[in-house]
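Only one protein chain is missing; all other protein chains are in place.
Letters A, B, C, D, E, F and G mark the chains in the order given here, with residues in each chain numbered from 1 onward.
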């Protein structure tokens, strides 16, 4: 199970990108809202009670959430920086974790890639997800191939 | 009392800049080491048991410490970003706190300014510190005046 | 009393975020407009005549205002960088103060956090504000808890 | 098994940080050198023949390696940006992957955190690693606690 | 012949800027869509089968495409970074190629300049293109001269 | 006389900010359009034939124009970076001139400040401009004073 | 006369680059030390009593000095950002002045260019400086021509 935690309800759209991918891959998931700063106790409670195998933590600004989740668990944590006025703030806050407490950061607003990485992690012991993930990748490639074909007669 | 907390013993030099100023201003202080990520429980314990009026939190990289302290207390927290390979990471992680949980950030490695800001805060109800702070500022200005005088005959 | 000074009337919206919080916490405040560059004399006059315990200085671009206020007083100054075309300009201008003259910077456009930090400072000697601040934080946490609850049945 | 791939022999020191952690946690690993740009065929061969469950890809500059590995496999890929003259180049090249092909980025030169994240991933189906990882985290926390104790009598 | 490859159909507008210039200069070209990450095999196939003298590779985010094309051929590759939320990501990913595999980067979204550079390269052995390119430059200069004339009576 | 040169007609709005100030201060000026890259000969001609005392050069992107003007004359050159997708490009291109060929850079899109700086330079030998400039500054200050007064009864 | 003001004695080296050029061009100058933040009164006194035609203000970090000088005078002010851990801080603080109070920024640590720009300004009414400046530029060009000649037989 993948547990998506967003730092604020306003990060919903990014969470929904993750949700959409997990649904498509038929990966069970859960969504919570908990702020590392406003509700550290709630966050602790959520992480400790969670039976997730992987966490996806979504946050903007001085995005402390992914690191806070990682501090509370030894399960893998994927961090998603949310875009805002600066963008470098959330990216660097998530990427530049200190030694000892890892977070795997994906790109700005890339809830979809966080879900795919979570699915790849679950694949290690779940062949069903692996097959669906494989089909997803194949589909994505076919989309590009089709796009490529649509330009075939252009030029020359 | 001012409570200096550093995220790692390697931030010692910046903490000592704060210490030097607090000693000079005769402001009581305490120093602790606690990582927001590696020892969240220790940090919680330190902050909750502290009888400090102001906290100074010192950290580098995705400097979560000042925000974590601010999440645990309603007393003022001053954050000091520590320099490293990027510098923008610790600055932005400390400055860009989400709404509701304030941290007052001073400059890169500016333990001294954090101590002065803490002293200014304590001044509100402590005239002794105010006088010593005033003398400190005066001394600092005199140093500049002397430096200025030393260039007096240069040029023209 | 908290004295909010903005560098230009165009920073009004950020000042109003501070105002809203101070009103809610029932903290007395005052608002002035004075430019460090266009009206240094007015600024000096305002700061020297002010009976504020804490200043909040709001400015964009090469945001000199917070530093200029800090140069004119030994009371605590909180600086609020205002967003614009670059954002790094106002943030770095406020954060990177030279040794000796501290400013506590909050995030881009975070008038609200500046007000909260000012309130935390005043709490040291005002139990009424402390109680209202505590209630404010509790309310904020409850808002997150409610948001979290609203996602409870999502997924799985 | 964890497969560490570095883009150039000059990234050796970062790879050795990963190696050291994996050895300590008794996680089997392999190290290869393959450039996404200079030896795309070798890279393809290495990834396709690898029986690794997780890849760690280490690269500097316009660090294409982690993305190239991710393009060749559906197993999880952790990317480690290597520091250089700019640092933002390798970080952004690894973090900002396009939709569909995820890489989990850790901090600049953080081979150690990449190894820990890989270990966390393997934990999902390996209790032995989980126990050793847990001990590692505990040890790390104790180091901070000891550092904290060493400052106990400082100040006041 | 110039072969324009874009990483995604969404980079179409930038490709069309290149197309427009190539048409005007009567330089034969071809357009393909192939992602370095989603369809590495398709990309390889396109590059290896192409009889182009010069490649123009257009991509955003951690823009790996130009480097991937350069890894597959010894013909000149011009890279065009596509604008997005950060812009520095695509620019640095394309500019900061490792030693040995060159890419010539043009400015953000500058499909037009990529086409002109490609035309300049083809000029070396094609006098027809040289003449048309020369006329194009002359026309461009005349446009500036006319703009300049339109301000002649302004001021004074 | 002040000679405003813009790199492209699209920089017109920034030039007009300068024009407006110069008109108000009754400083004679001229406006030209000449690209350092597209029309180096035209630029040379304009600068060499100009009887201006000060040049204002306005350009965006890799804003070479101010430096090119400075290379062609020994009269003072003020550079105005024009905003775009990056902003740091035009600022750094104008500020970071090599030793020997100075350009005085003003802020992003600050045609107005360029005009004021030009007026200040002309003041050295023109008392009329000095008086009008003085009145302009006074007026500007009064505007701030009035804005300040409008907030007088706010708060407390 | 040119008045060089540095924010701190530690900016001496940059001031000396300016001094060296002014001496060579036989331009009278004066050097002062005054901090915008630590000694605003001293700064005011220095600027108001100065009979300089042009000011050069040198400062690092959140380099407020050039703007503070510009706020105190209507004579032209050239700002020189001093390098440090970030560099963007002093550059942006000096370049991004608000409308109405212009500063002409030169490059990082470019005391030499500040002096040349000051000399160019003084040239407007001083033919002697113009001639020496012209000779300086000629000399500089000859140095490049000589360097170029030294590579003449390299290659081919």
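We take it that contacts are C-beta pairs under 8 Å (C-beta built on N, C-alpha and C of every residue); 3 or more make two chains touch, one makes a residue touch a chain.
All values reported here derive from a predicted model rather than from experimental measurement.
A.B. asks: Based on the whole assembly, the unshown chain contacts which displayed chains?
C.D. replies: Its contacts among the visible chains are D, E, F, G.
A.B. asks: Out of F:18, F:95 or F:141, point to the residue that touches the absent chain in the complete complex.
C.D. replies: In the complete complex, the chain left out is touched by residue F:95.
A.B. asks: Give the residue, chosen from F:18, F:57 or F:72, that touches the chain omitted from the document.
C.D. replies: In the full complex, the listed residue that touches the missing chain is F:72.
A.B. asks: Give me the subunit G residues in contact with the hidden chain, please.
C.D. replies: 83, 87-88, 107-109, 137, 140-141, 144-145, 147-148, 150-151, 154-156
A.B. asks: Considering the whole complex rather than only what is displayed, give the residues of subunit E touching the chain that is not shown.
C.D. replies: Residues of subunit E in touch with the missing chain: 53-54, 74-76, 78, 81, 91-92, 95-108, 110, 112-114, 116-117, 120-125, 130, 133-134, 137, 140.
A.B. asks: Take the complete complex as the reference. Which residues in subunit F touch the chain that isn't displayed?
C.D. replies: The missing chain touches subunit F at positions 7-8, 35-38, 40, 60-62, 64, 67-68, 70-72, 86, 88-89, 92-98, 100-101.
As a convention for this text, only the chains that are shown with their structure count from here on.
A.B. asks: Name whichever of A-B and A-E has more C-beta pairs touching across its two chains.
C.D. replies: Comparing A-E with A-B, the pair joined by more C-beta contacts is A-B.
A.B. asks: Let me have the rounded angstrom distance from the C-alpha centre of subunit C over to the C-alpha centre of subunit G, please.
C.D. replies: Spacing between the chain centres: roughly 35 Å.
A.B. asks: I'd like the Å distance between the centres of subunit B and subunit F, where a centre is the mean of that chain's Cα atoms.
C.D. replies: Comparing mean C-alpha positions, subunit F is 41 Å from subunit B.
A.B. asks: For subunit E, write out the residues touching at least two other chains, lowest number first.
C.D. replies: 8, 35, 38, 61-62, 86, 88 - these are the residues of subunit E that touch more than one other chain.
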